[in-house]
Every structure is written in structure tokens, then in C-alpha cells.
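One structure is given below, represented as C-alpha cells, and several questions about it will come after.
The other protein chains are all here in position, but one chain of the complex has been omitted.
Just so it is clear, A, B and C label the chains in written order, and each chain counts residues from 1 on its own.
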Amino acid sequence: MVDLPFAPPPSCPEAEDLRLEVRAFLSEALADRTPAQRAESWQGHDPAFSRKVGAKGWIGMTWPKEYGGHERSALERYVVLEEMLAAGAPVSHHWIADRQSGPLLLRVGTEEQRQEILPKIARGEAMFCIGMSEPDSGSDLSAARTRAEPVQGGFVVNGTKLWTSGAHQADYMILFCRTGKGQRHEGTSQFLVDLQTTQGISIRPVRALTGEHHFNEVVFTDAFVPEGSLLGKLGDGWNQVTSELAYERSGPERFLSSFLVMTEMLRVIGPEPSERAAIAIGRFSAHIHTLRRMSRSVAGMLQAGENPGLQAALVKELGNTLEQEIPEIARLLVDCEPSLESDDAFAATLSLISLHAPSFSLRGGTREIMRGMIARGLGLR
Amino acid sequence: MVDLPFAPPPSCPEAEDLRLEVRAFLSEALADRTPAQRAESWQGHDPAFSRKVGAKGWIGMTWPKEYGGHERSALERYVVLEEMLAAGAPVSHHWIADRQSGPLLLRVGTEEQRQEILPKIARGEAMFCIGMSEPDSGSDLSAARTRAEPVQGGFVVNGTKLWTSGAHQADYMILFCRTGKGQRHEGTSQFLVDLQTTQGISIRPVRALTGEHHFNEVVFTDAFVPEGSLLGKLGDGWNQVTSELAYERSGPERFLSSFLVMTEMLRVIGPEPSERAAIAIGRFSAHIHTLRRMSRSVAGMLQAGENPGLQAALVKELGNTLEQEIPEIARLLVDCEPSLESDDAFAATLSLISLHAPSFSLRGGTREIMRGMIARGLGLR
Amino acid sequence: MSESLIEATAARLFGNLVSSRLLAASEQGVFAAEAWRAVEEAGLPRALVPEEAGGFGMAMAEALTILRVAGKHALPLPLAETMAAGWLLAGAGLAIPDGPMSVAPVTRGEALVLARRDGGWHLSGRATRVAFGRDAGSVAVLAVHQGVPMVALVPAGGFAVTPGTNLAREPRDTLVFDAALAADAVAPAASGVDAAALRALGAAMRSLQMAGAMAGLLDMATRYALDRTQFGKPIGKFQAIQHNLAILGAHQAAAGAAALGGAEAVGEGLRVLPIAVAKIRTGEAAGLCAGLAHQVHGAIGFTYEHGLHYLTKRLMSWRNEFGNEAEWSLLLGRHLAAAGADRLWSEITSA
Partner (left out) sequence: MSESLIEATAARLFGNLVSSRLLAASEQGVFAAEAWRAVEEAGLPRALVPEEAGGFGMAMAEALTILRVAGKHALPLPLAETMAAGWLLAGAGLAIPDGPMSVAPVTRGEALVLARRDGGWHLSGRATRVAFGRDAGSVAVLAVHQGVPMVALVPAGGFAVTPGTNLAREPRDTLVFDAALAADAVAPAASGVDAAALRALGAAMRSLQMAGAMAGLLDMATRYALDRTQFGKPIGKFQAIQHNLAILGAHQAAAGAAALGGAEAVGEGLRVLPIAVAKIRTGEAAGLCAGLAHQVHGAIGFTYEHGLHYLTKRLMSWRNEFGNEAEWSLLLGRHLAAAGADRLWSEITSA
């Protein structure tokens, strides 16, 4: 029997109380944020906001208390994430660390690394970026060429990372690079690189098509990193990064990126929509409702310590398609010549999200990679 | 500069007079045909109708008069084809012969073959079927195993052809099979097989999911075909069949299969449709209008003696997508529980076409094959 | 799809009962009486009936998952309909007969009329597209009397049948009622149960059947892709086929999730919004998955002999029954629009 198992999401009644708490917090914290700012979604950057979220105990929620965590369930964490996204909160200062770098440190970090870093993350005070992609290594991560050569007391790193989101704002990078002789997957490792103190790192903006600065090129030139910055086992980089990617893809950001277009569209359309608009709203909402259920099922797997890689790929496949479809349908339901500078909330939101939409099925793994993973899950590869 | 050239269609004013003539003929000839019968499209079979079409001079229109043809232009022929399809005329008795077998005979047949067969086709009196596919050779035609061994005075054929549309009604089959030692494309040939007189051929129905009988399995058991039935050059089967397929794919049947759903939907929806229905009708019509233009461009290439293989693949790719989309949208615009036995014209038409729709992107070459051909046209293979 | 005990039991049973021959005969109008008896012996038709009324006393959401398994096997029996009839009857406190049953009315806008007559009742009216109407030993009917929704049990003979079918040639018959009923054959429906509720239950049931059928498609299409060789390798090794199967897999997974959500909503007092979600999402996936499964199978899947069509034709029918995606999307969309933009998210999370 070929199938793609998806367990019903565990019930978690306490998460619903938490939800109300998060909503109350956000309605105050985001009161001044314009629709266009909210549309930046998880790329919005506001360290003060992240510190507030940390103070509420909503970063590192599932981690042990000894590392600054709160030992709450993955389902509770899920509620916080989706509420942040649905409200358009500027979460980028803590998002990546909370989602994948912290869990990675928990899994493979040394006690010293955990003690030092995790509490800072949980307070919203340590921003991470991910040094995976390179100029010739996008989907094909195993083509990475950046290399760390062992030297007295540490390693010297040379190479170039590309598309590194937030590197210009981040405190740390999780660097994936070659450390051994093997080809492709072999001989790779991960390092925890302190971007504030490490010499030999230059960060150059790579502007997006909107002109925004999120991505960077990060060049390592004889950059020395101490022995203690090796993350996990030397040579085990590929395995570590593969499970990190399952975390990267597991969240509701893979289907909620366009949610604010729906909100603003509903505002324009009003309480008595045309049949055509009502059907579109109903259909999109049914998709979101279903993806939420699937995504809570993924959270349930995380909670149970299972690897949700396949299920996350399924959610991302469907979620990206939906995220890309929403602005395409919305623009036909509400006649609008989009402009980033528009002072009309719908037009401004639609514009930003329309321009970002093509990237939804690239970031976190392309559609081709996701479908390949699903095919593997079906036994076809 | 990578591009996919599509010349503007040549103008052909005389075709518009012809169009009115065809419409007048069809409105009389099809007066008794129900919408559900019309929905059978080019699978509808009526030898008497085909003879009438032949008598009008609308079969073999572009062929030389010496072979029973009418020396008219490919643009005029195009008008006849699309009018037949749009009206749901039962054309299967002459369709394949007119479209590909006749042109094949013209290109590679012996003078004797042409003299004997083409006039019969043009009168609507010779139905053809195509013996290409086999159980293990669908998309991969070069895996064909049916073999004709040379013997005294001819060949002995053994093997099994599958999915042979209309074999149970046809007078002739164009058989593609192995005649030499080569692998894959090599050592293949085509034969003109008289199904009425040849011994050793058994034809078994392969019923479609609707229960209809269009396909057949045709088994050759030591079937003797005379030397004179070799079509074209011995060993040149692959080249011949490739250009035959360009003809097979070049017509408007690749985008008009669902047209009658639109007609019947418009009848239900009436002169003052909802915004939602009007937009759908407008959009579909824009697609059909554009595909007609592209298809006339293909006819222009045929007229100029060019190979329209790539352009036909583009039309088929777009046309199949549209044909499959029309019933899927129509069922949501007009609430309807489909049933083949319904006496409601829309429901009956929708039902038959919905059930047939998955085959649109299989027959005449799968979507995968078409996209591969387009990719080749782009220089990617 | 994770499987419960009852699902595993049903899967074993249906797997043994349903064959191509049975399905072909059913399309010819032959009722699968022997298979029905086996299903009835297993108690499945009473799965929605409380213990005190002779059922299992199983949670409704769990009981409904039997229908996912039934859909996967294209079970050609009125199992959903008999379950729904049992639920209606038990809710009204009426006795539940053995044998296959159906429910009516099922078509939007249709209503049956009950009138007091001679100390008993008289039922009249016309109900179209009643599933397995011709095969039902009795039909549980919902009719309004003086503003109160009533349930009536009408044995075969109490209605005239004009046969009809859906695309899978499952019976979808027109029943014309003109029957005298005993006083104790009619009772007020359970609180909250009315025509809309029956339609919602039907929608939830068809969603589960569709989800099951799509899981069946994924299984069949994946196996076929691994078996069938073209161009010197299994077609499942071609990236285009892998992508088609991945998309099919993703949509059937969404359909499964949405349908289970619908089943849970039935158990929570027929909450209508998650049922709308279920019918919208499974209905949309149905056509997509059927198309992809056919595309992967190529010509063979288009033959009567190959079993694929028993699933795809059902999907293409079931998505229209008890309201298509447009009908349920309109209901859901209007609800959300009325709630307004600032409540959109909270409506979605609480639905």
C-alpha cells in the first residue's frame, strides 16, 4: 500500500487560551504597523519587537528551561507562529533562530554552545542567518565549495555564501562547508560563526527585484573560527543539514505568505460580496483551513520527535501553490493597478506580495526539490 | 535568439464563402442529432454522412484532382474541419484517412496505391485505422515488436496492435512494424493492410471506461500481406511515421473537443449571465479565438509545404489544457449531477465530455511527449 | 493516512468483497446482495447508531472513517446511505430495520410533505437523485410538518422509482412518494436535524468517500508507474511522472485531512463550516487527482477492463453530490465576508 501518512493533529486545548493571549499582545504591539509593512510578513525586522516576544516566553518555547526555553508543546508553539504570520508581525530578528538554528544547537551543539547561545535566542537577542547556498550551489547543496581548513586552535574558512537572508543584521551564521576530502555529501560540516567578532568576513547586499535588502553575499577570506565553533560532528554536516531543512520547511510560513492579501481584499469587497468574490474567498479559506490542519499534524510529529520532512514537503508544495494563487486571483476580483507607493491598503499589500510571490516556491527548497522528496516518499526514487 | 516561430495565418477570403456553405449543409445533415450525439465529436461514426461529405468535395480537399482530390487550399480545408467539429458532426468514417492516411499515401505511396485508394477516401468510402501502438509501445513507438517477415510475394505479419481506434469499422489499416534487424527506430516500415481481405487478423474490442467501443486490439497471426502493400520505402518507417504524426496533431480537433459544453452551457445560462459566468465564457472564447489563429497558422505551413510538427505540438499543448478545463469550470457554473442518461442536454453533453476529457492529453501523443518536442524546439534536447 | 482498528477491519472486508466483476455487475444494475449481507453482518451499516439503538456506540468521527475505506475500494453498496438513514431514525427514536436503506430528499430545494390522515400519516412528494433508491428496503425521509422537521420510515413499495445513474452508474433514482404511513413510522427529528443538516452529513460522507478514492488512485498510479516500462525504464523514473505523482499525492493528502476534519465536525454536532471545507477541498482535489491518475496510466487507464475508472468516475460524480465546491464555497465565503476582514483569521481558526 503506497501512501503518504498524515496523522490527525493532536488536540491541544491549552493552545487556544494562548492564542487569545497572543492576539491581545499583537493587537497592541502592531497597532502602528501599516498593511504594507505587515505584508512583509516574516521578513519584517524589528529587534525591539523580538525582545518583547522573547519576554512573553514565545521564543524557544519547546526548549528545556535550563537553556532559556519554556518546555511548552509544539502545538502551542505552532499557535504563536501562525498568529504572528496572520497578523503580519515583524519576526525576522528571531524567526530563523527559533525555527532551525536553536533546535540544531539543541540537537548537536556542545553544552557550552547551548549555555551561551540558546538563552540569548530565547530572549530575542540573537539573530541567526543560514550560510548554505553558494553561487554554484543552490538546489544542489552538495556542490558547496566553501571550505574550512583545520589550523592550530581552529579552522580557516574561505569561500562565498550567497542569498544569505539577514546576514547584514545577524549576530550568528550557521555555516555549512567542506572540511574533508570527500565528494558531494561527504566531508562537510557545520560551524557556529560569530559575525560580530570574526575577522575576514565581508557582507555585501544583494538587492531584491523590489530594491529591498534582505539577501547578502558573504565572502570568507582566511576567516579564522575557533575549534569551539564546530557545530556537531566533523564530517557530519550533510546529515545535520538535512534534518535542519525539515525544520526549516515545517512551519505555517509556507502557506500564509499571502494571507494579508485576503484580509485586505475582504475589506474592499465588504460584507455583501458578489457571488464570484464570495466563492473565491470561500475556496481560499477552505485551502487555508486544510493546510492549518496538515501543519498542526506536522507540529504533532515534531512534538513526538518524529522527522516531518516528507509531510513538510507536502504542506510546502500545496502551500506555495496557494500563496502564489491568492494574489493572482485577488487582482482580478478587485480592479487595481498595483503600485508599491499606493496609499490604498489593498493595492500596496497586493503589490508587495505579488512581487515576492515568485520567490515563495524557491525559498526553503524549490518546487522541483519538494516534488522530488515526495516522489522519494512514494518509493519512486 | 531562442524562439518558437508562428507566422501570421495567410488570409483566405474564399474560405469564408465555403464556411457558409458548410454551415448550411451541416444544419440540414445534423438536424436530428442530439446534443449528446454531437458531443461524441470526431468519434461519431456515420458512413452515410461521410459519403455526403465526400460528395460535397470536402474530403481530400487539397489533393490533386487526378486522385479524386479538389486542389483547394489547406486554409479552406481547415474551415471545413473546424465547422464539422464545432457542429459535432459524425466524421470518424473519413477523418483519419483525410487527415493522415491519404496524405501519407500521397507522399510515399506507389502510383497504383494512390490510384486505387485515394479516390475512395475522397468519396468517403474508405475508412482507415492506424496500427501504431502496441501493448508495450505507447509513447515509446520505437519499442514496437510487431514484425513483418519477407516471404515469397510479400510479408507475413505477427504481433499485436492496441488502442486501434475504429479497427472494427475500418477498411484499411496503416501498419507500422519491424521489417529489419535494427534496434529502436531502425528497421521499421509501414504497410497498407486491407482489413476486409487479409487473413490472419483478429480484432477484439477494448471497451472504454464509458463502455463505448472505439478502441481495439488487433492481433496478426501469420497474416500474409502482398508485396504491393508495402507503403513507402522498406526500412523508412520511422521517418514516415514521424511526419505522419505531425499531420495527426495539426488539426483543430486538438482544442475543440469540449466546445459543445460551452454551447450547451450558454444555452442554460441565457442572455444575461452572472458576472462569474460571463467572465468564464469570455475567457474560454478568447482562448479558442487565439487557438484558431494559431491553428490557421499551422494550416498555412501545411499549405506552404512546411513541417508544422513543432507548431502543432504547441497548439495541442494549449488546446488539450483548454479542452480539459472547460468541463471542469462548466460543472461549477451550472449546478448539475452529471449522468450519461440525462435527458437534459447540458448534463448529457457535460457527462460524455467529462468522461472523455482525460484522454484528450493522451491521444495523438501524451502531454509529456508534446512538451518534450517543444523542449527540443527550444534546443534543450 | 493513519489507520484505526475499524478502518483496518473494513479494509480487510471490502478488499475481500469488491472485485472487478462485482463492480462491472453493479454498473449493469445488479445489486451486490451477497456483499451487502457480509457488510451488514459486520455491523457496519449501524456504525452511526448509538449503542442503545442497536449500534456500536462508536464515536461518530471514527465510525465515519469506514466510508473513507469504502471509497478507496469503490464499494458499490449504499453503506453511507444506510448509515445516514440509521442516524436519522435513531435520532427520531424510530426503530431501525435491517437491509439497505437510503435517505431523501438529497437535492437542494426539494421538500416532501407529511400530512395527518386517518390516525396515521400521508407522505407525498418527489425526491430526485436518491442514491440506491431502487435497492433500498426502506428510505428514511425528512419532511416538514407544521414547521417541525419529521423523520419517516418508508418501506420499498411506498414510492415509485424512476431509475437514474451517476457517471459511475451508481443508482441515483427519482422517487415519487404517495404513501400512507402508520402513526409510529413518523417522529420528530432529533434537535437540530433538518434538511440542511442532512445535506451537511451527506457532504461529509461524500468527502470521506472521495478522500478514500484518491488514496486508492495514489496507490494504483504509483504502482503502475513502477511497473510500466517505456524508453527502457519504469515510467516512474521520469521526472515528469514523479512530479505528477507528487502533485497527486499532495492533493490526496489535503483531501484526506479535510475529510477527517469534516468527520470530526459531524461528531461535534454537525458543525457546518468544517464540513464545507471538507467538501470544497476534496471536491477540488477529486478532478485534479482523477486527471493526474489518468495521465500517469495513459491509455490502459482509459479501458473498461482496467479498474482505474471505477474510482475516477465515482470521484467525478461524488464531487457534485450534496453540493459542489461552488455551492459550499459560496456559503463559506458569504459567512466570512459577513464576519468582516478583521475577523477573517479568527473565523478560520475557530471554524
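Note that a residue touches a chain if its C-beta (ideal position, glycine included) is under 8 Å from a C-beta of that chain, and two chains touch if they have at least 3 such contacts.
Computed from a predicted model, the values in this text were never measured in an experiment.
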{"item": "Options B:Ala36, B:Met127, B:Met294 or B:Leu340, residue touching the unrepresented chain", "value": "B:Met294"}
{"item": "Options A:Phe215, A:Tyr247, A:Phe284 or A:Phe346, residue touching the unrepresented chain", "value": "A:Phe215"}
{"item": "Touching residue (missing chain; options A:Thr110, A:Asn239 or A:Thr366)", "value": "A:Thr366"}
{"item": "Positions on chain B where the hidden chain makes contact", "value": "1-8, 19, 23, 82, 86-87, 259, 262-264, 266-267, 269-273, 275, 277-283, 285-294, 297, 314, 317-318, 368, 370-372, 374-375, 377-381"}
{"item": "Interface residues of chain C (partner: the chain not displayed)", "value": "238-240, 243"}
{"item": "Sites on chain A contacted by the missing partner chain, in the whole complex", "value": "133, 136, 138-140, 143, 162-163, 206-211, 215, 324, 328, 331-333, 335-342, 351, 354-355, 357-359, 361-362, 366-368, 371"}
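To be clear about the criterion, only the chains that are shown with their structure count from here on.
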{"item": "Distance between the centres, which are taken as Cα means, of chain C and chain B, whole angstrom", "value": "39"}
{"item": "Residues within chain C bordering two or more other chains", "value": "241, 325-326"}
{"item": "Set of chain A residues in contact with two or more other chains", "value": "275, 279"}
